[in-house]
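A single protein chain has been omitted from the complex, and every remaining protein chain is retained in its original position.
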Amino acid sequence: MSEPVLATRNLKKAFGALQATDDVSIDLRAGEIHAIIGPNGAGKSTLIAQICGGYRPDAGTVHLAGVDVTSLSTAERAQRGLGRTFQISALAMEDTVLENALLGAVGHARKPWRLWGAVERDRSLRDRAMEALARVGIADLADQITANLSHGQRRQLEVAVALTLAPKAFIMDEPMAGLGAEGSKVMTTFLDGLRSEAPILLVEHDMDAVFALADRISVLVYGRVIATGSVEEIRNSREVREAYLGEEA
Amino acid sequence: MSTILILEQVLNGLQFGIMLFLMAAGLTLIFGVMGLINLAHGSLYMVGAFAAAAVAGATGSFLLALAAALAAAAVAGAIIEIVVIRRLYRAAHLDQVLATFALILIFSEGTRWVFGSFPLFLDVPSYLSGPVTLPGGIQYPLYRLALIAVGLAVAVFLWWLTARTRIGIQIRAGENDREMIAALGVDISRLYTLVFALGAALAGLAGALVGAIQSVQVGMGEPVLILAFVVIVIGGIGSIKGAFIGAVLVGLTDTLGGIFLPELFKLFMEPGAATQTGSALASMAVYILMSLVLIWRPTGLFGARA
Partner (left out) sequence: MIAERWINWIVLLGFVVLPLWALFADEPFTITLATRAVILALAAVGLNIALGIGGLVSLGHAVFFGLGGYAMGILAHHAQTYAPLELGPLVIEGTKSMPIIWVTALVTSALAALVIGLLSLRTTGVYFIMITLAFGQMFFFFSISWSAYGGEDGLSIYVRNDFPGLNTLQPIQFFGLCLAVLCLALGIHSRLRTSPFGLALNAARQAPERVETVGLNPMRLKLLAFVISGALTGLSGALFADLNRFVSPTMFSWQLSGELIVLIIIGGVGRLMGPVIGAALFVALEHLLGGLTEFWLVWLGVILLLIVLFARGGIIGILTGKAGPNV
């Protein structure tokens, strides 16, 4: 089997006495969607932050395409091919939807030092941004101010910005949150097709979506991975039921 | 240069540092609890000094003057908290800067309106004037020693207040989570007014105490305010301990730099140029200190890591 696109080994991060992630080792392989599930506060977002460079782990490593990126900054990791969406939208709220997507295109083209010439008139940047918006279905919102979007639309824009980067791996923190039933279905179909472009590490509470999409699932509880396996394996795991569903088991 | 002179300058630096601490403690408390950057803190220092000078002029009593300084600054602080500052807690830093800058304009020009442009003078009371002889034969002004003592007493009081009292617990809780303590039934807006008035009173006290060794005039607060900013940048915002250590460091650096740097340069430069270079460099010494601390620890010596 080929080496994983993204691999974490023994990641540990504590906030004071709270061990938010504890010895987390997971792989993301080419072509797959690997879902991370777990109750609120399990440490999913903290794990993502360590993968993407927001938090420095107390111990452990992150490898991207075989290269140790643990000591690199968020920006450097993004340049090497990590495309991330945030659980709590991090968008330029005063700017238009198109401008947010253009930012991704500028980052991808590494053109931030162009001080002259309107960004919206740069064909290649504009095309890249518009294409990403169209793929998630919000091209018609391009000229809206981002602050006026609904929660679901902001999630879509988050994904669109990640698309402009053409990353080696997507890291998505709850892309379905706030989408509603219809929107979830559309996003599910979209992510399903996206995995052939780049594998997706998907943190999600929407279990229908997870079960429909995931090739593999890892269950995170109190910062530890208590099980990793196929959808069937996880569904049938007694351990998972006990830990995750608590008294129900 | 004699040891006596050196010790004397160390005491001067300490005294200056302790007065900076009175300013910095209020600033850092207000920032730590309410997240507010208050440029008008220097105005409260000025209010304290003017109130003291006016009351001392009318009654001749230094203690009454100090009481007036504390009261006037606390009341002024409470009023601006209720009328203006309260609306700014959730505002952007830029708005806080502007609104408190506007308050400086209003306070400074308002004071000039009332008291005129000429400096007032506040005399050291007779029972604190004159020098005392310290062990080792150093003659040192009693009043300055009293300032150091008052400052240390305030430091101890603040430590006790934040570490040992109910209010202190509320203050520390408020730093972390204002919803939480509101949920616990603490009247948060009263707590904020109280903290603000306390910080203001400390500034007013400093203004009155320093007013007796310098002149009392409009604009006296801002240079001290900016040094107090340097202090809390060095000490770490929100930390009283950091404010204390930062204040002493800044006080000593500023005072000793002014004396010793010109001397130092005389070792390898001609006297005229040495004095020039030395004193110019000394005027920048505290800012260089600040830069060094920043390079080493961007959030200050005792600041929470951002």
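What to note about this one:
Lettered A and B in written order, each chain numbered from 1.
Throughout what follows, contacts are C-beta pairs under 8 Å (C-beta built on N, C-alpha and C of every residue); 3 or more make two chains touch, one makes a residue touch a chain.
Everything numeric here is computed off the predicted structure, so don't read it as measured data.
Interchain touches from the omitted chain, evaluated on the whole complex, reach A, B. Of the candidate positions A:A20, A:I37 or A:C52, contact with the hidden chain is made by A:C52. Within the full complex, the residue among B:L105, B:V132, B:A163 or B:A183 touching the omitted chain is B:L105. For the chain left out of this panel, the touching residue among B:I6, B:A58 or B:M284 is B:M284.
Residues of subunit B in contact with the chain left out of this view: 31, 37, 39, 84, 87, 93-95, 97-99, 101-106, 108-110, 112-113, 222-223, 226-227, 229-230, 232-233, 237, 276, 279-280, 282-284, 287, 290-291, 294-295, 298-300, 306. What subunit A contributes to its contact with the hidden chain is residues 52-54, 73-76, 78-79, 82-84, 86, 90-96, 99-100, 102-104, 106-108, 110-120, 122, 125, 145, 147, 161, 164-165.
Definition applied: only the chains that are shown with their structure count from here on.
With centres set at the average Cα position, the gap from subunit A to subunit B is 48 Å.
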